[in-house]
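Written out below as structure tokens is the structure these notes cover.
The complex appears here minus one protein chain, its other protein chains still in place.
Chain naming follows the written order as A and B, and within any one chain the residues start at number 1.
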Amino acid sequence: MAVLNNGSAPASVEEAVPAATISNAYKNWYRFSRNPTAVIGAVIVLIVISCALFAPWIAPYPEQVDNFVDFRARHLPPSWEHWFGTDNVGRDVLTRVIYGYRISLLLVVVVLGLSIPFGVMLGLMAGYFGGWVEIVIMRLTDIALAIPPLVMALAITAVLSPNLMNAMIAISVLWWTWHTRLIYSITRTLKTQEFVEAAEILGASKFHILFRELLPNCVSAISVKATLDAGFVILIGASLSFLGLGVQPPTPDLGTMVATGADYLPDRWWQSVMPGMAILVAILGFNLLGDGLRDMFDVEDVR
Amino acid sequence: MIEAPLLEVSGLTKHFPIRGGIIQQRVGAVRAVNDVSFAIRKGEVFGLAGESGSGKSTIARMVVGLYRPTAGTVHFDGSDVSGLIGGRDYRKQVQMVFQNPGSSLNPRRTIAQSVAVPLIFHDYPKAKIADRVAELLEMVELPRNFAIRYPHELSGGQKQRVAIARALAVEPRLIVLDEPTSALDVSVQAKIIDLLAGLAGELGLTFLFISHDLSLMRNFCSRVGILYLGRLAETGSTIDVFGSPAHPYTQALIGAVPVVSDEEAALKPSIPALSGEIPSPSRIPKGCSFHTRCPFAFEPCRQIDPEFTIVGQGHEARCHLLEERTATAATVPVSPVERSAHP
Partner (left out) sequence: MNAPLLDVAGLSVDFATYGRQARVLDGVSLQVRAGQHAALVGETGCGKSVTLRAIMGILKSPPASIAAGSIGFDGADLLTMPARQRDALKGTAMSMVFQDPMTALNPVFTIGDQLATIIKYADRRMGVRRDKQGRKQRVIEVLDQVRMPDPERIFGAYPIMLSGGMRQRVLIAMALLNEPRLLIADEPGTALDVTTQAEILALLNDLVAARSLALLMITHNLGVVREMADYVYVMYAGTIVEHGPTEALFERPSHPYTQALIECVPKLSGTSTFKGIDGTIPDYVDPPVGCRFRPRCPHRHDACFERPPNVTVGANHVAACWLRQPAEEVA
């Protein structure tokens, strides 16, 4: 049902200059801004990102981040001086949480930065070329998808030495598969659209068709998927650290903090609950934003 | 025929394999196009008419080189181009306008970017591309400022104009029009057809026009071919085929067209309505493929696939009734296919 027509009412085709056109950007913004959960998600994500970017200026005690010990201030409960309390060596938990977001987001950026381009490229190729290329890439993807990412990451970090760098590699090794799957299914549908056939007839190169015709049509799906991914990457990173296979102390990582604080449960709960809450809020923020973007772009394939 | 045809298609056949089972082996074939031959002279508009499953779009895609024929040849300007899936010279000569203006333009690229694609890939001087795009938009009667718009900001008719501009960019000699107006309203369709007719005269273009709309074909084409299940049932000049359709299928097809005036209704052949529906191209009936629906079918039709019978100058049809008639014309001057009105 085409209710809105984009043309005004020109007297002839030559004068056909639509006056009352609503831009796509405005439509998207309109839909997004009327979706309260999406807006909440966006606000949380913005707060998390600014914490990470401006940690030295925001954190109340930036000097207490890592190698700092003040035994007089150990195990202080939340107060006006220390909103989230202090830990077992007297460091301000809020400060460490804010710095912890830096590590988490660094993990997200590196993991997605490595896996998305790789996964998207394979997905485009499998979807567009079909035949043997498709069979090889997609069977490989199926095998990789069968391995739980946390188990794989545990195995890799256990073999290599446990540190941030190896944790990132371990997570990236499997992460691309999801993007390959997604882009493959989108490309398969796009490939039959006439604009792709048109480009072929017009003499365009394979490179042009993959990256100039197909890729731009995957961008909204990729951005939704990446936003949803961010939450999961934070969670997996924190899980690795919690198990002692990720970031090592004294680097302020949320998972490590939960693990260390767990020794003092339940009386000194703030040491693990506060960083735990920080993980929860960040993941919630990314998920809400991702769902909002999905509704806005109207891409159903992304899960 | 004095002049050599611009496009000559002979014995063109395309079978798509049906795969099944665990190892995706070939279990059958969709016989989309079967032994189709026709020729288009320079400056002519040749129409291919048919219903769903008639193979008309598959023929279009073989002519532009998107599909490789299973058998048969496509000759363009005297040279064989049937194997040239990516031949650059041929790409410049033959272009296509698609059915659906909504999906034939990339939604994420501006009009200028879409129109410029063929220019970039055929080494058009970079500095002149913007001017050429503006010139092309002018040719299809769109304002220059459309260059920076995206497809969703345009109406269906305007998008189809852009698709035409893009096809014209490399100055082709033949344009394949695959149902270019079937997704448009009649008022917009009229404008697009008018534009195409104007361009054909101005630029000396040749068209292969694919459609299911017979009334449109009657007005736009100089010669037509009627397809049924991947085979040509009848070909000839538009005036002959519409004025005295020889094949029962052509008669039924013209008879089924809903018209808007008594004058047109009088032109329709009166033939009993067809029963049943078009069989699937994966299970084409033996003998004459039309015999399952033909009101005049008799014994030979179920066994032998008829050959073309010449019924007039450049007008031929594939039907056993016509063979009978030509064979017995001297003794029994009875037409087995009566029509209600003769123009």
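Quick notes on this structure:
Here, a residue touches a chain if its C-beta (ideal position, glycine included) is under 8 Å from a C-beta of that chain, and two chains touch if they have at least 3 such contacts.
Nothing here was measured: the structure is a model prediction, and the numbers come from that model.
Checked against the full complex, the one of B:89, B:131, B:171 or B:277 touching the unshown chain is B:277.
From the options B:77, B:135, B:213 or B:324, the residue with contact to the chain not on display is B:213. In the full complex, chain B touches the hidden chain at residues 51-52, 155-157, 185-191, 193-194, 197, 212-216, 218-220, 238-239, 242, 252-261, 263-264, 267-268, 273-275, 277-278. Remark: the residues of chain A touching the chain excluded from display are 1-13, 16, 18-20, 22, 26-27, 30.
Rule of thumb we're sticking to: only the chains that are shown with their structure count from here on.
Chain B contributes residues 61, 64-66, 86, 88, 91-92, 94-96, 98-100, 103-109, 114, 117-118, 121-122, 141-143, 145, 150, 152-155, 158, 163, 166, 169-170, 191 to its touches with chain A in the complex.
On the side of chain A, the complex with chain B involves touching residues 5-7, 13-18, 21, 23-24, 193-195, 197-205, 208, 212-213, 216-217, 219.
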